[in-house]
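I'd like to ask you about the structure that follows.
All protein chains but one are shown at their positions in the complex.
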Amino acid sequence: MAHRTTFTVDTRGRGTCDITARVAAALDGAPALDGVAHVFCHHTSASLVLCENADPSVRRDLETYFARLVPDGDPAFEHDAEGDDDMPAHLRTILTQSALLLPVARGRLDLGTWQGVYLWEHRTAPHRRRITVTVLT
Amino acid sequence: MAHRTTFTVDTRGRGTCDITARVAAALDGAPALDGVAHVFCHHTSASLVLCENADPSVRRDLETYFARLVPDGDPAFEHDAEGDDDMPAHLRTILTQSALLLPVARGRLDLGTWQGVYLWEHRTAPHRRRITVTVLT
Partner (left out) sequence: MAHRTTFTVDTRGRGTCDITARVAAALDGAPALDGVAHVFCHHTSASLVLCENADPSVRRDLETYFARLVPDGDPAFEHDAEGDDDMPAHLRTILTQSALLLPVARGRLDLGTWQGVYLWEHRTAPHRRRITVTVLT
């Protein structure tokens, strides 16, 4: 059976949160074999991205870019029950990923040198987000 | 061996079609174990999205947004053999997903409360789309 663990992340509102170490830790107890790790975010207004992990300006530019690509309070949007950031949060999630699938070599994450795993909160208010990691070998 | 099933969906032209129940049904007969379900769309002009499943205005706004992001009949496009929606359908597919990978707990889909699985037809005419679900445990 696949090795499965779940954890939660308390976000501070819109922005990226490095969860690489938590995903790596979720592999503890999985067999030391080759395979893949599936990382899944159980929400439609937060997503996962593999992003450059060395220079924080990359994540700042990511915010700048997506704020322009999917403007909060766009008058074209009908769905704003939870505020100006409601529909943009859904769109930002769909334009990125709810799931990442990462290679595992001998039981350890095998990412590129500059690849970090980020939870991206798209709502402006803090939220508790549930993440499930499933290791398949 | 992985548990694999295939089904087809007849779309009504551009728009989203909730296939959550069909994906869930594709898990029947798979072992009641933890794992993941891979949902794959065998086409380059229709895609899969995990989207908010409670308020239909979210899917309407999704159409509104993507119609603006990737305009039909854009004069910059060379590839229009099948019409104004031809190249936009390929781009909308690439900006979203051909495959979704969903967590499975004890043989059942383990989605978030508000997550639905949608086939998104990007062509304006109806099409028959083939979907394969593979369960890995």
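What to note about this one:
A and B label the chains in the order they appear, each numbered from 1.
The rule we apply is simple: contacts are C-beta pairs under 8 Å (C-beta built on N, C-alpha and C of every residue); 3 or more make two chains touch, one makes a residue touch a chain.
As the structure is a computational prediction, the values presented were derived from the model and not from experiment.
Between the chain not shown and the residues A:Thr6, A:Thr20, A:Thr124 or A:Thr137, the one that touches is A:Thr137.
Contact between chain B and the unshown chain involves residues 1-4, 38, 40-45, 70, 74, 76-79, 81, 87, 90-91, 93-95, 97-99, 101, 130, 132, 134, 136.
Hidden from this view is one chain, which touches chain A at 33-36, 49-52, 55, 57-58, 60-62, 64-65, 68, 95-97, 100-103, 105, 110-115, 136-137.
Keep in mind that, in the parts below, only the chains that are shown with their structure count from here on.
Each chain gets a centre from the mean of its Cα atoms; for chain A and chain B, those two points are 20 Å apart.
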